[in-house]
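The structure that follows is given in the form of structure tokens.
Only a part of the assembly is drawn; its chains keep their places, and the rest are absent.
Per-chain numbering from 1; labels A and B assigned in written order.
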Amino acid sequence: MELSHFDENGNARMVDVSNKKVTKRVAIASGKINIDEIAYDAIRNEKIKKGDVFAVATTAGIMAVKKNFEIIPMCHILNITHAEIKWKINDTPDKDGRYDINCKCIVECDGKTGVEMEALTGVSVALLTVYDMVKAVDKSMVISDIYLEEKDGGKSGHIVNKL
Amino acid sequence: MELSHFDENGNARMVDVSNKKVTKRVAIASGKINIDEIAYDAIRNEKIKKGDVFAVATTAGIMAVKKNFEIIPMCHILNITHAEIKWKINDTPDKDGRYDINCKCIVECDGKTGVEMEALTGVSVALLTVYDMVKAVDKSMVISDIYLEEKDGGKSGHIVNKL
């Protein structure tokens, strides 16, 4: 086994993908933010244009997908062909009377390496943006379960993860 | 109640902090990444310079703290005076035989608004970087429990959260 980001001296490096094939790559990552009832009501409240919280967070997430190579040091610059963020608010509170908002980020590219980091960064930044926009009313939010749901393309083929 | 990021028409805005006082602001955020035994062994393995995984991830996290205003749309540019990332590997596996690596990000500034988003973004990016560097050996990692442990300074005073 080897960690492909390291050379023989243990120094980090951007792994050499020059001999890998260009194939269509897809990755889907997801995560959630757990908010209290006051934040949930504020988001669901008719007087607040809910769409905007998610519009800003969606915009941030998509911009982060494209900026991933500047955020995660060893990631390659990739010409992303598609990026999308989807949201789902769970209207049933959990046992603590709190609510989950789920976020999913789908990324595609034609490239020599996969887009899982782009999708994971996209979903993380989208959730952090929700946090930022709602933190005036809830200071106890928690972001969790950020993981790769699915990826396809490249040597490792089709991978599906379940939590 | 109001979501301070929105104006009367529901459009997002960067909240006006021009009349707030400059005070010393501190925020501590934390999170964790859950990895399988193979990844844990690779990191703990003597042949791999473990320090480097964390050195790259620490560097990425600190750079993200400074870049937070470019990542989270409504955050202010702040002159951060201190940023630090701390790591803890839990050597006891959980009930699924997996291991947690905990990450903490401490940020300070003298400013008109707090640094919680900087700390949360720092810890998220540091954990995503660990993910990136280890993903060749483990494709099932999960990042969780990203939350604000503590903040101080400003109108809302000292806040401590427990999971």
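Please note the rule applied: a residue touches a chain if its C-beta (ideal position, glycine included) is under 8 Å from a C-beta of that chain, and two chains touch if they have at least 3 such contacts.
Remember, it's a predicted structure, so these values are computed and weren't measured experimentally.
J.: Beyond the 2 chains sitting in the coordinates, how many copies does the whole assembly comprise in total?
T.: Identical chains making up the full complex: 6 copies.
Throughout what follows, only the chains that are shown with their structure count from here on.
J.: For the complex, give me every residue of chain B touching chain A.
T.: Residue positions touching the partner: 1-6, 10-12, 31, 38, 42, 48-49, 52-53, 55-56, 59-60, 63-64, 67, 70-75, 116-117, 120-121, 124-125, 128-129, 131-137, 139-148, 151, 156, 159, 161, 163.
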